[in-house]
Each structure stands twice: as structure tokens, then as C-alpha cells.
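The complex appears here without one of its protein chains, the remainder shown in place.
Chain naming follows the written order as A and B, and within any one chain the residues start at number 1.
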Amino acid sequence: MGGKVTCTLGEVKQRADFIIYWGGNPAECHPRHFTKYTIMQKSKFLPRGRKDRTMVLVDIRETKSVKAADIFLQVRPGRDFELITILRAMIKDQHVADEQLAETGLARDVLEDLVARMKSAKFGCMFFGMGLSMTRGKHMNSAALLTLAAEMNAFTKFVAMPMRGHGNVTGADVIMRWQTGYPFGITFNRGYPRYNPGEFSTVDVLVRGDCDAAFIIGADPGATMPQPAIDHLKRIPTIVLDPHVTHTSRLARVHITTAPQGIAAPGTAYRMDELPLPLKPALKSPYPTDEEVVRRINAAIADKPFWLPEGSQPQMLTAQV
Amino acid sequence: MLRIVNGKVYDPANGIDGQVREICIDESGRIAQNVTGGRTIDATGMIVFPGGVDVHTHVAGGAINFARAMTPEDHRRTQAFIRTKTRRSGLGGMAPTTFATGYLYAGMGWTTVNEAAVPVLSARHTHEELTDIPIVDKASLTLMANNEIVLDLLENGEYERAKHAVAWYVWAAKSYGIKAVNPGGVAAWKWGHDAKQLTSPIAGYNNITPGTIVTQLARICEELNLPHPIHLHCNNLGAPGNIATTIDTLKHLEGRRAHIAHSQYHAYGGDGWESMCSRTSELADYFNSHPQLTTDAGAVLFGDTVTITADGPWQHLLYKLTGRKWGNLDVENETGCGIVPYTYRPSNLVNAVQWAAGLELLLLIKDPWQVFLSTDHPNGGCFWRYPEIIKLLMCADFRRECLTQLPARIKKHITLPEIDREYTLYEVATAMSAGPARALGLTRKGNLGVGCDGDVVIYHDTDDVEQMFGHPRYVIKGGEIVIEEGEIRETPEGREFLARPSYDPATDEFMKPLFEECYTMSFENYPVELERIERAEIMECSSE
Partner (left out) sequence: MTLQIIDNATCTFCGCVCDDIQLHHDEVRIHKANKACVLGTAWFLNHTAEQKYPAALVDGREASLDEAIEVAATLLHEADMPLVYGMSNTTCEAQKECVAMADLLGGLLDSHTSL
């Protein structure tokens, strides 16, 4: 298990005659996803647009996206992983017991129909949202769905893609990967990047009280994180950069107002399929951009003594210990 | 300003073969006749090469960044570059971080690299990563042989329009040339198919075949006067018996110039994995009789790596063969890419054939101006293992020793044991620097003549070839000493080479409706803005 079989959104627009949304509510959270990238688009391969495509929605409850779906499968809460595992078995004609099916809340004939449709698709695509990736099973659910997509390629063309939200979080992921090798959950405390989600991920760090200062940008953990994490942010010097004075700003030692990206700050942002797009700000903000402020803070830090004395470390470790 | 004295100079571009010469670099970073003042390096007992040039590597962009995400287990065991006050940290390994890529290339004396596979759609991303690779100069190639707009034009016989569209794309991507990967095969992969027959129409088309795409694109590159000819990854990569496809592809070039990428992967006989054998002598003969062609070896070294290629269908096969992680990224209208971690094992017959085949090509193609050092990084092995290949080329005894590690039945599958040739230093300098620079059309690289870039590498002259090439005494980039006795001294920013072919100004108007039909971003936002390329050096190409 591992890896990801995916594509850019234009491939879905052009080719996908079978689309599953799993644990996401695009009608409310990504309102133009249907019309700009997926089911409503006509293409040279799918000239009748919506009529040439089948859309399946998998979720634990009826959302506004149900109206757009041809088929709605209501999975029992917390049973996504079981359902994906059953589908992985069924596509390979492996036996699935009745009691295993019963756990998912879905009937055998419904799933047999789904598998038949998946296999007869010319180009299938599964989008998954936080309803899959942030509920019981978390990244194991995502990994299972990505594996299902990979395995479907034994029968037909199939891809999968996370429905990422939160503005330019994809950009952060992409940049951390090329500069450090890892997408998030990183420490430089030995002078080079190391990765360990659970150890170096923010909620864990804050709840344990491991950090003694915090620099927060483009996020408002003071409004979204568990209380023990927020309590630690109050205890330590916290610095916030944001276009607004946020919840986090109010508990911080330093707040700096910056220009909002794409509205008054130029630059680049990455789409959920990792496509970089240029920003075209309309307004001239009275505030500096994030880029400028962070650069100036970095320059001010660089004027102070470096934390590792020169020559105290080798330039390169041939292998990490 | 810098003066290098008393070193034995190997400068194949100027026919200098080990004579003691003085090399001067002026304040603009170029080689000069003479300089006054500045530092003098006494290179007594040392040898002096032009800085290495990698004609085919994958170091920046969506595909290698996907590979980084897929191999955290490698990052945590590999080389680590520790942060200093002025120098960024980084990790090496199978898919190094951008900063480490610069340190590792420069650390073994390479000063120019060519990122060989860039979709136009994500070219912005590639350039951002290239900017973050310090020290070395860079160029990049645009993926073109599966671009549906261009294929549709060729299908309809609109050659002239296709040519303008290709030129438009090269400039939109701010790239240096054209890369063709598995012509037609990646487009077919969008429906889960491949293109294996050079003369059969590709999936979804009636007229065009992989063969016609090769012919037409080679002609387009020539007529656009791009500094580098078509950079071709043939169909049927990695498959037993693919030598027939490769030779057929070369014939479809109809005598035009071309660079054939990683030919090791395209030089196999046999009809299955058990009978797979090397047919490099046949391919080498073709190169030996066609001096207008160049190639890079795509050599394989035993060990762990991660394979990344725009050849999506091949990667699906590799995933099925190995059962390891599989990454795939299809890029709308343009191309795709696949990623699978892989371990080359000496005990595995197929891998052993691949290992031998890469070396055979380097040894059987007679003119080192035609065959260049590469591993198709990271596909055949990591670029920072090049010194191992140089040792294998220079020491026949070492090769024979390595051959004893392979399965005994290998002998019937390869010709390497019969080859006694050993590379001279002059030939190494040609295959790692002068040759690839000339093939790329980078006239100021791989050359220590007056007016060329002051990119110089100085080695201790020792018998331990791998040690010598892995640990240069000095590496000089643009006249600045960047590596000295294994230590990184300076990390200047490198330049990026772009080619600007000319095209009909009406091409924008013509492209827009076609573009809007298949892409999902705005036409106006698609071309990479020139101001985003830091330290761009533009080569104007005037077509006749």
C-alpha cells in the first residue's frame, strides 16, 4: 500500500465518465467543482456533459451534494475503511461475508452494482474529502481509497484525488517537499529536516508543551485547535501574521497586519491538483505582504548569532543515525 | 579573478589532452587569455576538467516532488546537509531536496544540469524548484509528444500550425527545448492503453502513429532552430525485445539530428523477462554510423532508487511487477508521469542485463562526443553515484570483478565480458562535459576556451578513480571557488537557459479556443511570466 494514482482536474473534465465523491460536500465547500471541473462539463469525449457521466456520492448523511448525485450511498459513520476494504475485495471477486457487509450499512446488490459501474467506466475518478480523511481511520482511510484506485487500473483507467481546502495549503505541502523532503510535521532541531507526524505535528507539540515560541501565519489555531493547545500558545511568546486581528492575535505577544493574498498581495497559489496559479491582486493594501514581513524577520534573525556555532557540526552527515 | 597554474588540462572542446596549461578566469567569470591579480591555484599534480554537464536528469518539478513525497523512508537514512548561518539545510538520497541537489552536483564537479521533462502546465512549479537549486546552471525541456492539441494538428495534416504551436509552448514554458516521451503512448495511457507499434495509429487517432510524431517533431525542432535537437525517449521503454522499436524510431528521424535519452532502457533483445538480453552492439553500430545522433547511457547501478518518468503505462507495469508503491499523475492535454520505487539487484537477471547494457553502450559507441554519462537520475541510480560509473569505464579489471557478482547464466545475455576498452581521462572529460554541452548547444559550457564560462573542476591525480571523481580538490563555478577539499565554500545562484523560437503572432488567437476546450485554467494565466525566471539567459532562435 502507498502511493497515489491521480491526475490534474482537466483530465477529469475531459474524460471522467464515472465520478465518486467520498466524504465531501462540494456543493457547499467547493461550489464550482461540479461546474468547472467535473460533472457539468462537456468535452470532446463526453459531448453530452452531465448525461455522459455518472456521479456517486458516499457520505454518512445527506448533504446538499446529494441533489447532484445519480447514486447516493449512505455509509455507517466510522465504517469507511471497512467499505473501501470490501470494495477492494469485491473488484477482485473475493468473498465478502454478510456480517462484514452489514457493518457498512449497505446492501450487497448496491455494492455489486457499484463495482460493475466502476469496472465498466472508461475513466473513473474518486474525490475524497475531510469526511473520509479526518474521521475514524484518518490517513488509513485515504491510503485505502488511494489503493482501491490503484487496483482498479487492472480493469480500467482510475484515479483518485483529495479535495483539499484551506486556501493554499497545497502550496505549503509542495514547497516543504522540495525544500525539506517532507510535506509537514518537520523539525530542524539537529540542523537538517526530520519528519515525524505525531511527534512534530503542531497539536501534539502544543498539547505536550514542547515548543517555547510560535510563529503563526495564514491560520487561526486560537479558533480551531483543542483548548490545551490554545492554552500553551497563551503561555509562550506567540507571533501572528494575518490580514485580520484574529483569535490567535488576541492571545499573542506580537500581531502584524498583512495584505490578504490574491486580493492585495501578489504571488502564487497551488490548486488541489498541485497546479500553480499566478495571483492578480486588485487592491493596494496599506499593509505589507506576508512575504515581505517574513523576509524582514528572517533578516533580523540572521543579524543575531547563529544557534549552531560555526565549525561545531560537520557540513554533511553521510548517513543519519 | 583566478589563475590556475601547473595543472594537466583535459579540454576536449579545444583538443587539449593532458598538457600543462594555465587557465585564467576574469572578473566577469569567463575564461580569459590572461588576468592580473586575484588568487592563483597551484594545480601541480592535479588535473583540470571543464565542469560537468548533465544532459538528462530529473531534479525539479511535479514528478520528482511527487517522488520525494513517496520516499520519506529514504530521506531519513540518507546524507544530510547541516544548516550553517548562510547555507540552507538539505537531504540527499534517491530524490534529494533542491538545495542538496545543488550541493551534491557541485560537490562532484558538475556545474550545469538539464531537467529533461517538464509539462508546460506545471512549468511554473519547475522553475521555482530550479531557482532553489544553488550553484549549478540549469535548462529544462518541455514534454511535447503527447500534447493533444499538437497531435490533433498533425492528425489533420496542419504541419505549419503544429510548428507554431510547439514554438508557442516552448516559450510559454520558458524552456530550452523539446522532449518527446513514448510518442502517442502517454496519450493512449489516458485511456489505460499504450503505443507499442511505431506504425500503428495511436489510440483515438486515425492517421498519426508514434513514427509520424517522431518524424514531424524532429523536423519541427530542426526548423525552429532550437539549440538542442529533439530529445527523444523512445516507445517500449524497458521491454524485452524493444531494440526493434528503437532502431525503427531512429530510422523515422530520417537523417535529422536527435538526442536519444537513456538508451540503455531501449536496447534489449529476447521475448520475455527470462530471455531478455542486451542488444547494445546493434544500437551502438547504428550510432557509430550516424554521427548526427547523440545519446546518454541511462546507466543502471545496483541499489535502491525511485523511478520517475512521463511514461505512465510503463510505470503501471512496473508497479504490477514489483507490488511496490505507485504514483501516477496524468497532466491534462499534455502528458503524464509515473513513480515507482525500485531496487536493482545484481542477483536479478533483468537488472544484471540492464547494468551491463548501460556500460556496454558507453564502451561500444566509439565516439565519446556521441554518448554521455547519465543514469537518467533517479531512474537507473542517483546522479551522485556518477563516480562509480567513471570507475567502471576506466578500469576493465574492476568491471570483471563486478561481473563475478552476477548470476553465472548472465554470460549468454550480455557482451560486457568481451569488452576491454578503458576510458582515458580525455574521453571521460568528453562524455561528462564537452559532449553533453555541445549536444545541448551550450556553447560556453564544457569548454575551457577564452570567452567560455569559468566552470572548472580540479582533481587530485590519483589511481583511485572513484575517490578522485567523487572528491574534487576544487570546483569553480563562474570563476568562484564553490567547493574546496570537500567543503562547500560558496553557494551562488545559477542561471537558467531559455530558448525563444519565433512563431506567428496569430498563434495566441488560434490557440485560445483549443486551449479553453481542454484545459481548466485561464489561457492568459498559462504562460510562465519571464520575470519569474531568475537570472534568465535567453537564446534567440531564428527560423529560416
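We take it that contacts are C-beta pairs under 8 Å (C-beta built on N, C-alpha and C of every residue); 3 or more make two chains touch, one makes a residue touch a chain.
Only a predicted model underlies this, so the values are computations on that prediction, with no experimental measurement involved.
*Asks:* Among A:7, A:86, A:186 or A:230, which residue is in touch with the absent chain?
*Replies:* Answering carefully, the residue with contact to the hidden chain is A:186.
*Asks:* Touching the hidden chain in the complete assembly: which of A:16, A:214 or A:317 does that?
*Replies:* Checking the options A:16, A:214 or A:317, the one contacting the hidden chain is A:214.
*Asks:* Just checking the interface: what residues of subunit A touch the absent partner chain?
*Replies:* Touch with the absent chain occurs at residues 29-33, 36-37, 134, 163-176, 179-180, 183-191, 193, 197, 200-203, 205-206, 210-219, 221, 224, 236-237, 239, 241-245, 249, 252-257, 260-272, 275-280, 282-291, 293-298, 300-304, 307-308.
*Asks:* Across the whole complex, list the residues on subunit B that are touched by the chain not included here.
*Replies:* 83, 88-89, 128, 132, 521-522, 524-525
Methods note: only the chains that are shown with their structure count from here on.
*Asks:* Spell out the residues on subunit B that touch subunit A in their complex, using ranges where they run on.
*Replies:* Result: residues 60, 62, 65-66, 68-70, 72, 75-85, 88-91, 93, 95-99, 103, 121-122, 124-125, 128-129, 132, 190-192, 316, 319-320, 324-333, 336, 339-340, 487-488, 517-521, 525, 529 of subunit B touch subunit A.
*Asks:* Which residues of subunit A touch subunit B once you look at their complex with the stated criterion?
*Replies:* So the residues of subunit A touching subunit B come out as 1-11, 13-15, 36-37, 43-44, 122-123, 150, 153-154, 156-157, 159, 174, 177-183, 188, 190-195, 268, 270, 274-278, 302, 306, 308, 310, 313-320.
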